[in-house]
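What follows is a single structure, written as structure tokens, with notes after it.
What you see is the complex with one protein chain gone and the rest in place.
Chain IDs A, B and C follow the sequence of writing; residue 1 opens each chain.
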Amino acid sequence: MPTWVQVVYLICAVGFILALKGLSGPKTARRGNLIGAAAAVVGCALPFIYVDHLEHVPLILGAIAVGTAGGVFGARKVQMTQMPQMVALFNGVGGGAAALVALLELNHMLDVQAALDALGGPQVDAYGWFVYAATAFTIFVGSVSFAGSLITFAKLQELMTSRPVVFPGLPVAFGGLLLGGIVLSVLTVTSASIGIGIGLCLVGLLFGVLLVLPVGGADVPIVISLLNAFTGLTVAAGGYVLSNTLLLVGGTLVGASGTFLTLLMARAMGRSVANILFGALKGGSTLGAGVASDRPVRSAGPEDVAILLGYADRVIIVPGYGLAVAQAQHTLRELVDVLGERGTKVDYAIHPVAGRMPGHMNVLLAEAQVPYEQLVEMDHINGEFKNTDVVLVVGANDVVNPAAKTTPGAPIYGMPILNADEAKQVVFMKRSMRPGFAGIENELLFDPKTTLLFGDAKESLGKLLNAVKAL
Amino acid sequence: MPTWVQVVYLICAVGFILALKGLSGPKTARRGNLIGAAAAVVGCALPFIYVDHLEHVPLILGAIAVGTAGGVFGARKVQMTQMPQMVALFNGVGGGAAALVALLELNHMLDVQAALDALGGPQVDAYGWFVYAATAFTIFVGSVSFAGSLITFAKLQELMTSRPVVFPGLPVAFGGLLLGGIVLSVLTVTSASIGIGIGLCLVGLLFGVLLVLPVGGADVPIVISLLNAFTGLTVAAGGYVLSNTLLLVGGTLVGASGTFLTLLMARAMGRSVANILFGALKGGSTLGAGVASDRPVRSAGPEDVAILLGYADRVIIVPGYGLAVAQAQHTLRELVDVLGERGTKVDYAIHPVAGRMPGHMNVLLAEAQVPYEQLVEMDHINGEFKNTDVVLVVGANDVVNPAAKTTPGAPIYGMPILNADEAKQVVFMKRSMRPGFAGIENELLFDPKTTLLFGDAKESLGKLLNAVKAL
Amino acid sequence: MNEGVVWLTIFVLSVFVGIEVISKVSSTLHTPLMSGANAIHGIILLGAILVTGSTHSTVALVVGLVAIVLATVNMVGGFVVTDRMLQMFVRKKPASEKEGAR
Partner (left out) sequence: MNEGVVWLTIFVLSVFVGIEVISKVSSTLHTPLMSGANAIHGIILLGAILVTGSTHSTVALVVGLVAIVLATVNMVGGFVVTDRMLQMFVRKKPASEKEGAR
């Protein structure tokens, strides 16, 4: 590889670093992403320039065209509520590609070794054991990431149940597959063959499926983030196998930052990653029972709530998972605009793990063109609830459940929450008395200052909007 | 070099990263520093283990013992007010060592090349041109760092005037030396000889002197930080020349973080690094005239101030450069303790560039055992001045000068300041009506709510303390 | 320097860069950050091109082309969808001025 190519690869790697740096602040995020894209394009264009006899160029370009069409189509069509499954899908195909690349490279390594052995003479190893180990890692973990991501996709897209799937033999099967993966990896190092590689691939696929099946719906985003980090590490290992700095640095960046992000998210939910992954496996499902309570509550019609809101000076909206499900963000924004015109000061209180994915609420509300300044992060708004007339909780539940502060045994105990309970009035918009993701009752629903407006969030918000307009 | 040694070097490099990471937070700082020290010790012990025929071991160990004694002695004896010059001194000797190492390595490279040439045959270069360039860089910049740091030391230790030293031919001499350095560096690459190396060293020394002479007293810390970064980069270049990762990573870390820190400091002072270095060179001295004003002010005796303080509910202390000069931190702390016992709530407002060095106030007050929670950073305390009865400004001036907000032409315009002017009463402790470092008048001194207590801060504080005790 | 140690060094330093860069991010941007990072590992496309461009067996060629398609979907889709999201974030500022809901 000529020196200038290596330098260009390094520059592309710096581009990836700058991309991540940019993505961590709202002002620089878009430019950062474009820098990353440019670095990726330049990096992928290089082989066409410097590799002496690159074969199958037309076919390769055709495949790239197909992939580009697919990627752009998917990226354009996806709705913002479906972002988690989109990320899962893109991540899965990346992991799959990494596994296939490693399989091909294993094949190539075996060819080279065979040619070397055919020369006779003393036994020489063309590749060190560590290269085989890295190849095995990429094949196995890439397959896990592929299969796991597809299952998370199916769960989130509701192609299958989003509840934890557990069956009696699960822990045994799980352990068996893990053991199988380890044995085949060791075999790849000691006596590699393409059959072993394919076997490793298949074991990885099965393992990926079993890893994600027992994870409950709302835990899925954490798993996506984890699989994202996995794919990054496989790409890094692939970079080592192919002696390519760009793959190594890019993959490692994603691996490291993805792992860190996963831990950050888990901490924001007051859970450990192990608990999320293996909670269901160990027996007790992490998802609560989901039984609706029949204790008395105060419910009201849209007109009553409209009066409450219409004559309040200060309103805070708490959007949650249900808002995403109902796709009610646009209607909600209209309501807020109307209230704003009436002179009411309205903000959105954004809990870090509200919705289906961390930061998901921000994306949804950004799509609905909610002005940036109206979105207030938890830490900044928590002090203001006590001066608030009405808190409107739209499809959220756990993120305002005071049990996180008061009930030491609760699954969400210790998770920081939005202090909606400090406001003068609270309005919940939900369809039933079923609990939220954590499966525990929310005492705030039974509080004397709380009013419930039952129904799908989008429908209820529509009625509420009309009622406020009619005031 | 055996592989395990390279791995240990890498681990030591990680140790340096962890050291810097630790040093950036108060809780982890001490552990971080110890990790760094351990990494350095392990790294320096390695050659004794793996180098096959390390010569002169007793002499080397002796030299290390001497250096250790000197370092420990200096580090133990230095007073906290003298930290800036101590850092300058340590930095200078490090730069000098790097230059000497590079000179020796140049000598060694010339020997190897000569031996190679003596073999006859086609001309082969034992080292690439880049190695020579890196060697020249280390020699030159190391010498600059050495000489520059010694001058800053002399300035701060008041072995010479701390005002900018400028003479008519300075810019010409400066330009000439820079040109000489470049020419000799190019010669090192094209036709290296030990004479050229020594010449480069001498030019570097002179250049270092001329670089620092025109810098005014209070700008010196910025220059120290810059020279610190320089030394880091020379060590990194030395690592490249010696093919040693630990030197490369360690030096680069210091170079990069030092440069960043320098810019951070310059920004906190509302100045540019170029302005600090070349301001005096370009003509207008950066230091103000220092003329005392004769406009009327209200001055008072210690007893009057004692009454003001003794019956206040809320007092904020603003310590500055003069506190360090007077070494009055211990007396100040006693005063605060006595006030605390009387029921007054007292905090210290710490401006980021108060004192002689960034963060210097924190170190001084930490030495005086002021409790951590009483030290409040500017951004956190600026909102509280308006609820404060008395602000006691001890040897500070520029950091409370409202001109930074109100006078667009002022040299400190744009620098964030402590809002002492919002308090009900302000007491200044200083020796005269001379302005602070920036050389501009402070309108706050003439404000009707301001009282001046003239005299050396330590003496005045002593009298004040007795007066408060007598209340 | 030993080749393996070189890779290890680059790996270790990249780990630190990755962690340090991310450790400052606000939760507002977690979703685009995740999809942006996701797009970056689409660079496996480069690896797929390299192995496919040097293969001579038909089976391997087919597998390689599949890998290229998958990797391209990851890379292109990832960057495009991230840009789409971030575009919405940028748009917000002027919108707020128009409305003045606050």
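By our rule, a contact is a pair of C-beta atoms (placed from the backbone, for glycine too) under 8 Å apart; a residue touches a chain by one contact, two chains touch by 3 or more.
Keep in mind it's a predicted model, so treat the numbers as computed, not measured.
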| item | value |
| --- | --- |
| Chains shown that the absent chain touches, full complex | A, B, C |
| Identified contact with the non-displayed chain, of B:2, B:67, B:175 or B:195 | B:67 |
| Of B:332, B:349 or B:370, the residue in touch with the unshown chain | B:370 |
| Chain B, residues in touch with the chain not shown (by the definition above) | 16-17, 19-21, 23-26, 29-30, 32-34, 36-37, 40, 43-44, 46-48, 51, 54-57, 59-60, 62-64, 66-68, 70-72, 74-76, 78, 80, 83, 86-87, 90-91, 93-94, 96-98, 100-101, 103-105, 107-108, 128, 130, 224-225, 228, 231-232, 234-236, 238-240, 242, 244-258, 260-261, 265, 268, 336-337, 340-341, 345-347, 350, 352, 357-360, 362-363, 366-367, 369-375, 377 |
| Residues from chain A at the interface with the omitted partner, ascending | 1, 3, 6-7, 10, 13-14, 17, 243, 245, 249 |
| For chain C, residues in touch with the removed chain | 1, 3, 6, 9-10, 13-14, 16-17, 20-21, 23-24 |
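Keep in mind that, in the parts below, only the chains that are shown with their structure count from here on.
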| item | value |
| --- | --- |
| Between the pairs A-C and B-C, the one where more C-beta pairs touch | A-C |
| Chain centre separation (chain A, chain B; CA means) in Å | 45 |
| Separation of mean Cα positions, chain C and chain A [Å, integer] | 14 |
| Chain centre separation (chain B, chain C; CA means) in Å | 40 |
| Residues of chain C whose C-beta touches two or more other chains | 4, 16 |
